[in-house]
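Removed from the display is one protein chain of the complex; every other protein chain stays in position.
This part shows chain A:
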Amino acid sequence: MGEAAHRYEETLPLEYRTQESRLNILGFWIFLGAEVALFATLFATYLVLFQRTGSGPTAGELFEVKDVLIETLLLLTSSFTCGLAIFEMRRGRMSGLIAWLLVTLLLGAGFITFEIREFIHYVHEGATMQTSAFLSSFFVLVGTHGAHVSVGIGWMILIIIQLLQRGLTAKTARKVFIVSLYWHFLDVVWIFIFTLVYLLGMVI
């Protein structure tokens, strides 16, 4: 590599310093584009079917504002703290990075706990996946998002273990950055679930 190119790389944040890392990050953005398409198909299915409630409850009868708001605020705040983790990483502060990642994990686990409680509550009210087309598409859409959050929690735990073992290097910084992109993306999807599933369900 030329001297000038090398000097330029030194000015970049740690996660962008090797060409491999830059391509990994670009590749992950393309993966997120594919994830948008995946969730689009689930949203399409849900929005076509959500008024087909059969003999089961309607969205308006089922959803409760308070529970939805708690889940929304937990995930939104976790996305914010994940951003703060990257901010600390770019300042080279390992302790701040780990601390904010742990806060993010706790908030994510809180979100999943509330979501599982919500699902159990619905099933106890007789609203299962088999009850109606509305509930099938609801559980598949919201459940797929919940599965993504669960995977994200496991992934982030592994990344934290690597950080503790190997320290902050160009490689671990890139891994932290990519898991942060994934985590923010989960909140992007949730914004649309909040709006198109819960708010719309409570209005119509």
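Quick note on the criterion: a contact is a pair of C-beta atoms (placed from the backbone, for glycine too) under 8 Å apart; a residue touches a chain by one contact, two chains touch by 3 or more; residues count from 1.
One rule holds in what follows: contacts and distances are computed from a predicted model.
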| item | value |
| --- | --- |
| Among "Aldehyde dehydrogenase family protein", "Cytochrome c peroxidase", "Quinol oxidase subunit 4" or "tRNA-(Guanine-N1)-methyltransferase", UniProt-listed name of the chain not shown | "Quinol oxidase subunit 4" |
| Given A:L47, A:A99 or A:V140, the one touching the chain that is not displayed | A:L47 |
| Residue of A:L12, A:A147 or A:I161 touching the missing chain in the full complex | A:L12 |
| Touching residues (missing chain, whole complex) on chain A | 10-13, 16, 22, 25-26, 29-30, 32-34, 36-37, 39-41, 43-45, 47-48, 52, 65, 69, 72-73, 76-77, 79-80, 82-84, 87, 90-91, 180-181, 184-185, 187-188, 191-192, 194-196, 199-200, 202-204 |
